[in-house]
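One structure coming up, written as structure tokens, with questions to follow.
Here we show just some of the chains, and they stay where they sit in the whole.
Labels A and B are assigned to the chains in the order they are written; within every chain, residues are numbered from 1.
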Amino acid sequence: MHKLVVLLALAGGIAPAQELTGRWVVTADYYGTPVNIRLSLQQQGEKLTGTFQGDKLEGSLSGGTVHFVARDDDGNSATVDAKLAGGALTGTMVLADADDPQRPRKHSFTASKVEPRRGGPSRHHEFTPSVFYRQFSPFNKPVLTVAPGDTIHTTTVDAGGADEKSVTRVLGGNPETGPFYIETAAPGDILVVHLNRLKLNRDWAGSDDFLVPRAVDSDLAVKMKDAGKSIRWHLDLARGVATPEKPSEHLKQYSVPLGPMLGCIATAPSLAQAPPPTGDSGRFGGNMDFNEIVEGATVYLPVSVPGALLYLGDGHAAQGDGELNGNALETSMDVEFTVDVIPQKRIQSPRVESATHIMAVGLEGSLDDAFRTATASMAQWLADDYKLTPSEIAQVLGTAAEYRIGEVADRNAGVVLKLNKERLAALK
Amino acid sequence: MHKLVVLLALAGGIAPAQELTGRWVVTADYYGTPVNIRLSLQQQGEKLTGTFQGDKLEGSLSGGTVHFVARDDDGNSATVDAKLAGGALTGTMVLADADDPQRPRKHSFTASKVEPRRGGPSRHHEFTPSVFYRQFSPFNKPVLTVAPGDTIHTTTVDAGGADEKSVTRVLGGNPETGPFYIETAAPGDILVVHLNRLKLNRDWAGSDDFLVPRAVDSDLAVKMKDAGKSIRWHLDLARGVATPEKPSEHLKQYSVPLGPMLGCIATAPSLAQAPPPTGDSGRFGGNMDFNEIVEGATVYLPVSVPGALLYLGDGHAAQGDGELNGNALETSMDVEFTVDVIPQKRIQSPRVESATHIMAVGLEGSLDDAFRTATASMAQWLADDYKLTPSEIAQVLGTAAEYRIGEVADRNAGVVLKLNKERLAALK
């Protein structure tokens, strides 16, 4: 190392090669709103290459000062100047549109490096929640920081806010446990959540005898006009069944098998987006109310902010497809899950994987639109991971598609496209 | 028997009590259009009671002349006068609206009694089709008359009109085998079709690599823009799998299990309705393209004309949910089925029953509407057959509903609501 470099490094300025090289998360100030930008740097001596929000950049490091320019295919450019101090970058970016170069926009920013994946054994965390959030917000302070590969054991309150002791802890509306900060997770990654265990931890669930508007035609609406009262279900954990506590005449023998599931699992959306309520869903996951998000399932969600910020909640002891009552058998839950991070891979919508199937979840304002999104999302999956051509995608979907209706109770309807792994095994 | 009665009877006029008592099918002439009306008569001496299109009637039989008046709750009336001859009634009905009695409408009609259910053992029919119809029409001449309980063994051509020898017999568009006339089936009944056997009878099926418009969003539409070519599949009946005859690179090992199913099964709609094309579906069944209409399944369809007029066709060697390619693996089929009739019972939409599930099929112009129809139809089923109250219906559906997407390839989309018989066993 050149003496000057040593000097500068000692002065807190320059970084050794290994310091700049890597993935960074930039947080820029867009007129008062924070915005995350993806940055990847390779340092060779004073030369810098890499990508800035996916576009190629070239620049230099000189005396603790970073300068680079990135350009996209349309000729729009970003010119970045920053100081390196304490492992962080602080500076400005000037964005210029190719067709309006006279009006560049200047934003200040800070950037920090995505923490490297830690070595060593993965850890087990016991976490007892004390606060429950009602928005999938990137601004809530993480309740726990974990590493990829770590396992967390915790509990969730029911949709109405009551915990395993039937104590109401928070106003209802699917209050969530979390957010959990997962190290190394950066915008553009995928968060992987494997549900090791979903265990019921009390003996009752709340539901009702309503049918949601999306499920009724005008005749059925008239028939159901007096429905809508609360129904409390007894959860017989030993026998593995749920029964109405006070069954009416024809339901005296009626029971359903317990099928513990999580109605909500989400990452935080991006900083610039209004934090969604915990009754909502979208590309970030959320209140999907899909009854195959059960013990043993793996859920894949996009990472939009550093640490991903994972939320879980809205446990159901059992639920028919669609959550037709608006409420399923709402109850508290004992949850154990293991997290992982797949770096720099995009998914179009939430994915779920079971022992037998891969599943793409479409969440839109109507079943017709959710159906299209589920199909398009699975087509993307087959193109990305199985390298299928459009013609091949059509042939596989046409012969192997299995659709389930996930959810009709909330603002978004959910349709799930499932493919049996036996079909897929021959594609690899 | 009084002498006079004998005399009149000899004169070809009067009927003995057992002759008028029973269900009749009236075919009235509505300004040139034939219309079926349900009539049920009980004769006690000269006195007649019963129902006319569901409304109570009172009248008399006198000297071979029938006269009765039926009235509905709103005060609308039907006054019927007819002659009995050769076991048939011929006469006129005068319909008067309560709020417009000055403008009665007079229609001539003929009526014949619904044939009684025959005793004796049920029969097996071998039927080789020579004509294939392209509309589910009540006006096509029945190709075979069978009794409830009888079994028919026949074949169907593929959707393109080619038979088991690959000979094109008819223009494509789901040409059908049938119609079969089922004795005793009268408007207002249910036809029951149990599929004893669905056997493939040739070694190829035709399909394509297109995705139907309902399944693609705008991004996927662009990706699929060059798709749309024919794909021929080899059917390996011994191994029970289908494989593309000329597989492209990634599909060289791809195969799907054979799952022979009927895309079309229908009764004829009512006489006053325009006969639907065999690509259409509705309350009468038709081109439902639901991949659980397989060997072992039982299908329930409404009877709208005397004899029900059953059509079958559009065999698929295998089909993913929704028939996403527009074509499934289209092939000819060897079919054996047993028919039965449930008198005087209404269903809101087609029903399917398997060993494990009951299923209500909703067929409408969008998935959202088909979802509502499937739900409403199953609610009706639970009310009618299980005597559940609206509150109980909501509780059962909320905990036990399983939805499948049957069909997105045709004018109607299809959604199916399934209930596991294990849940239902406790309701009886």
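The criterion applied here is as follows: a residue touches a chain if its C-beta (ideal position, glycine included) is under 8 Å from a C-beta of that chain, and two chains touch if they have at least 3 such contacts.
Quick caveat, the model's predicted, so the values are computed rather than measured.
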item: Copy count of the single sequence across the entire complex, 2 present; value: 4
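The rule is simple: only the chains that are shown with their structure count from here on.
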item: Angle, in degrees to the nearest 5, of the Cα rotation that carries subunit A onto subunit B; value: 180
item: Centroid spacing, where centroids are CA-atom means, of subunit A and subunit B in whole angstrom; value: 46
item: Touching residues (chain side subunit B, partner subunit A) in the complex; value: 207-211, 214-217, 219-220, 223-224, 226-227, 229, 231, 242, 244, 248-251, 253-256, 318-325, 328-329, 366-369, 371-373, 375-376, 379, 383, 386-405, 408, 413, 415, 423, 426-427
